[in-house]
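Of the protein chains in this complex, one is absent; all others appear in place.
Letters are used for the chains, namely A, B and C, taken in the order the chains are written, and counting of residues starts over at 1 for each.
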Amino acid sequence: MPITIRYMAALRDRMGKSEDVMELPSGITDSDALTAHLQDLDPAAHALAHPSIRLILNDAIAPRPSPIRSGDTLAFCPPFTGG
Amino acid sequence: MPITIRYMAALRDRMGKSEDVMELPSGITDSDALTAHLQDLDPAAHALAHPSIRLILNDAIAPRPSPIRSGDTLAFCPPFTGG
Amino acid sequence: MTGISITVSHEKIRAGALLDQLTGADPECGGVASFTGQVRLEPGLVALELEHYPAVTENALQAIAETATRQWSLHQAVIHHRVGRMEIGETLVFVAATAPHRREALDAVGYMIDLLKTEAPFWKQVHTKDGSHWVEARDTDREAANYWTDQMTSEDA
Partner (left out) sequence: MTGISITVSHEKIRAGALLDQLTGADPECGGVASFTGQVRLEPGLVALELEHYPAVTENALQAIAETATRQWSLHQAVIHHRVGRMEIGETLVFVAATAPHRREALDAVGYMIDLLKTEAPFWKQVHTKDGSHWVEARDTDREAANYWTDQMTSEDA
């Protein structure tokens, strides 16, 4: 099963895409490891590692790092600016 | 010229009237002296001397004691309870 | 664009309509805060009756709104107070403030409602089936008003 990675708001502009769908590489079991892997693929992904970035994992706000597995949807979120 | 004395809200019930119009007795120059004079006329007026009672003098909230003279309108007010 | 609107009236207060007059009216204002006070159900209560002191009450409300406007840089301040007889659930008072930022608008509304309870000449009478009595002033209301005046005094110092 693939993992779906979403880039929200300013991170979507930074990454130049709203979503990646990929097979979860073996040995990657949490969001920090995935973030490092994404940086290997594309240097622009270093923005995902910024301490202000928050995670939404399968429709819930999740701490960093969070465990991930195949089938998950993980969204990288810039700080919220509603209201 | 007479002085007009108003009794507001609960003080109106206490005094059994809403207003007194009288000549200002000679020698009475402030609201404290007037309050003492009113107590001589009617013991119920001791309620006017309670520290919580506030004054409205000629359409403005006034400190206690306030100087008074003939022609004034002085209202004795229980604590305010609006809102 | 700044303004103060003070109304003391026997007419029913239409809180939503008053709020709508403030929203969207001023492009420099990010926030509109409001407080609507209504007659609460209490044991035996049939109606409330509010008495005021014409002109003096309006002037006192104006002074409260002016202080709030200065203190929190308001664009609009509204105090609308009903007098006369009103039933449970009816609106007794509507207070609102518009300001560039939310904290100023909310604090100004808190200040205005707290101050008008102790510093504007209104008197509240409770009518029950068995008779009527005047509402007594509450220590908590005086403390709420003192909170603001103490704070302003210490800021001035």
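We take it that a residue touches a chain if its C-beta (ideal position, glycine included) is under 8 Å from a C-beta of that chain, and two chains touch if they have at least 3 such contacts.
Values in this document were obtained by computation on a predicted structure and should not be read as measured data.
Participant: If I'm reading the header right, one chain is hidden. Which shown chains does it touch across the whole complex?
Facilitator: Within the full complex, the chain not displayed touches A, C.
Participant: Please identify which residue in C:L19, C:A63, C:V126 or C:M152 touches the non-displayed chain.
Facilitator: C:L19
Participant: When the complex is taken as a whole, what residues of chain A touch the one chain not shown?
Facilitator: 8-10, 13, 52, 54, 56, 59-61, 75, 77-83
Participant: Suppose we count only contacts with the excluded chain; which residues of chain C make the list?
Facilitator: 14-20, 22-38, 40-41, 88-91, 100, 102-103, 105-106, 109-110, 113-114, 144
We take it that only the chains that are shown with their structure count from here on.
Participant: Quick one: report the Å distance separating chain A from chain C, using the average Cα coordinate of each chain.
Facilitator: Centres of chain A and chain C (C-alpha means) sit 49 Å apart.
Participant: At what distance in angstrom does the C-alpha mean of chain C lie from that of chain B?
Facilitator: Taking the mean C-alpha position of each chain, the two centres sit 27 Å apart.
Participant: Using mean C-alpha positions as chain centres, tell me how far chain A is from chain B in Å, no decimals.
Facilitator: Result: the chain centres lie 75 Å from each other.
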